[in-house]
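A single protein chain has been removed from this complex, and every other one stays in its place.
Each chain carries a letter (A and B) given by its place in the written order, and its residues are counted from 1.
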Amino acid sequence: MIKFIKRFYVALILLIMYAPVAVLMVFSFNDSKLPIWKGFTFKWYENLANDMSIQQSFVYTIIIAVVSSLIATAIGTLAAMGIHQMKGYKRNLMLNITYIPLLSPDIVIGISLMMLFNVLHIPFGLPTLIISHITFSTPYVILSIMPKLKQMNFNVYEAALDLGATPWYAFRKVILPEIMPGVIAGLFIAFTLSIDDFVVSFFNTGAGVDTLPIKIYAMARKGLTQQLMPFQQLCL
Amino acid sequence: MNKKSLAYPYVIWAGIFIIVPLLLIVYFSFFVDGQFTFQNYTKFMEDYYIKAMGKSISLAFISTTICLLLAYPLAMVLNGKDISNRGVILLLIILPMWMNSLLRTYAWANLLENNGVINNVLAALNLPTVKFLYGDGGVIFGMVYNFFPFMVLPIYNALAKIDKGLIEAAYDLGANDITTFRKVILPLSMPGVVTGIIMVFMPALTTFLITRLLGGGKVMLIGNIIEEQFTRTGDLGFGSAVSMILMIIVLITLAFMSRKGTLDEEGGLF
Partner (left out) sequence: MKKLTKRILSAGLVGMMTLAMAGCGNSAPNGQVVVYNWGEFIDPQVNKMFTQETGIKVVYSEYANNEEMYAKVEPGNVSYDVIFPSDYMVEKMINKGILEKLDFSKIPNYENIDVRFENLPYDPNNEYSIPYMWGTVGIVYNKKMVSEPVDSWDILWDSKYKDQILMYDSERDSLMVALKKLGYSMNTRDEKQLEEAKNLLIEQAPLVLSYVGDEGKNKMVNEEAVFMVSYAGDAMIMLSENPDLEFVIPKEGSNFYVDTMVMPKNATNKDNAYAYMNFLCRPDIAAMNAKEIGYSTPISAAREQLDDEIKNNPVAYPSEEVTNADNMEMFNDPSDVIGTYSSIWTQVKASNN
């Protein structure tokens, strides 16, 4: 009996989480703009496939996610190793600064960067989007690598150096394999954060550079239900 | 090689893109046309802004509580032995986190309209229709739905880490289920609970999107007020001041929640 209740509870929560996805999947084939079944159609998918601006925003989203997550991972990996070596107030200061983007509301990150670009007269566009994405994702990279560094034994690295390895060789052969899971996790997190970000992008995008979430928001605001439904399926 | 220097690119980056922007917010909130002033802050003291802040806090609090009440039992069930293929279920719960949150929220808005799918089904079954959207209810629902996985995951991780021996020892020493839960499981899962609360409360407190999509424009939260200053009114000073106030509230909440260490490098996040 208790077992049944437990299973029922899990099933119920999964149902609530996936009900809209399922219903929308059905309605994405509906030949009507209204939520009343009129007939089967692929036209919303065709619309999507034919809409150049959506394809373009998809390309931008990918470019931004790839570039920003790679740069964030590079900067973040180096930073994690550097911070790991730091001691005392410097270390605490750096860690606290790293927590700022993690803990401040999206909207504050978005507007503060927007004001920075305005003050410096940096034109909004792809570069500002990439910069802002790197800014909010690097801390996640750092924080996913730090625990791995903590676990590893640095004497091995010293030993490698003593045995004549160059620092770069020792880094590649000793440190990198140890922290690789953290680096990969960081890269993954940075990539997903970038793909999914709406708020920060919204304030820092420029002429003609829309990411997918911005496009989706614009369409949702117009109430373009049907045009949106295929997205739902594709994003799954 | 001085390995600390490895952090320099990040130090420079953080300086320009984290610290300077924050200082800009501070500057704009205190200076109007180059003159130092508190006017942006005194403006916030109007009762309707305070009310909006109160509403933000109370809606975030309610959503967090609902998330916690739903997520804790779920995490326990998933940790128990009555559930087969728990990996799959866990994956199903986390999966939406990687889906576009806008789309998911919008999907619900669509289903919950007065004339939407759910009400059409209710009407077809001769049941009374329900006004889900256009108000606090819709917003709370949206928050819970969006942030629920962020509550489940840390609690699940914390529960999974508990040494099963401790629980058995409690039973051996004569504790019943409730005592074991109260004295052993709950305290040991606390770090996960705290992380979960932070992960839900913070975004709920600051959202402007969920209100926009599910509140029917009738719910005014602090995030909406900030957004409005930047996209409509063009009052950067006031917008900055409200952002500052929001940041301070966030920091106070964090300090209160995580007295020490829970959000440290090994917090239940990853």
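Worth a mention:
By our rule, a contact is a pair of C-beta atoms (placed from the backbone, for glycine too) under 8 Å apart; a residue touches a chain by one contact, two chains touch by 3 or more.
Quick caveat, the model's predicted, so the values are computed rather than measured.
One chain is not depicted; across the entire complex it touches A, B. The hidden chain makes contact, of the residues B:S5, B:N115 or B:T179, with B:N115. Across the entire complex, the residue among B:Y27, B:Y134 or B:F181 in touch with the chain not shown is B:Y134. Chain B residues in contact with the hidden partner, per the touch definition given at the top, are 46, 48-49, 51-52, 54-55, 113-115, 131, 133-135, 216-220, 225, 228-235. What chain A contributes to its contact with the hidden chain is residues 33-35, 53, 59-60, 63, 66-67, 70-71, 73, 117-118, 121-127, 130, 172, 176-177, 180, 206-210, 218, 220-225.
We take it that only the chains that are shown with their structure count from here on.
Note: centroid distance chain A to chain B, computed from Cα atoms, is 17 Å. Residues of chain B that touch chain A in their complex: 1, 3-11, 13-14, 16-22, 24-25, 28, 70, 73-74, 77-78, 80, 82-83, 89, 92-93, 96, 98-104, 106-111, 113, 115-117, 120, 145, 148, 202-203, 205-206, 208-209, 212-213, 223, 226-227, 230, 236, 239-240, 243, 246-247, 250-251, 254, 263, 265-266, 269-270. For chain A in complex with chain B, the touching residues are 2-3, 6-7, 9-10, 13-14, 16-21, 23-24, 27, 35-36, 75-76, 78-79, 81-83, 85-86, 94, 97-101, 103-109, 111-116, 119, 131-132, 134-135, 138, 142-144, 146-147, 150, 167, 185, 189, 192, 196, 198-199, 203, 212-213, 216-217, 220-221, 225, 228, 231-232, 235-236.
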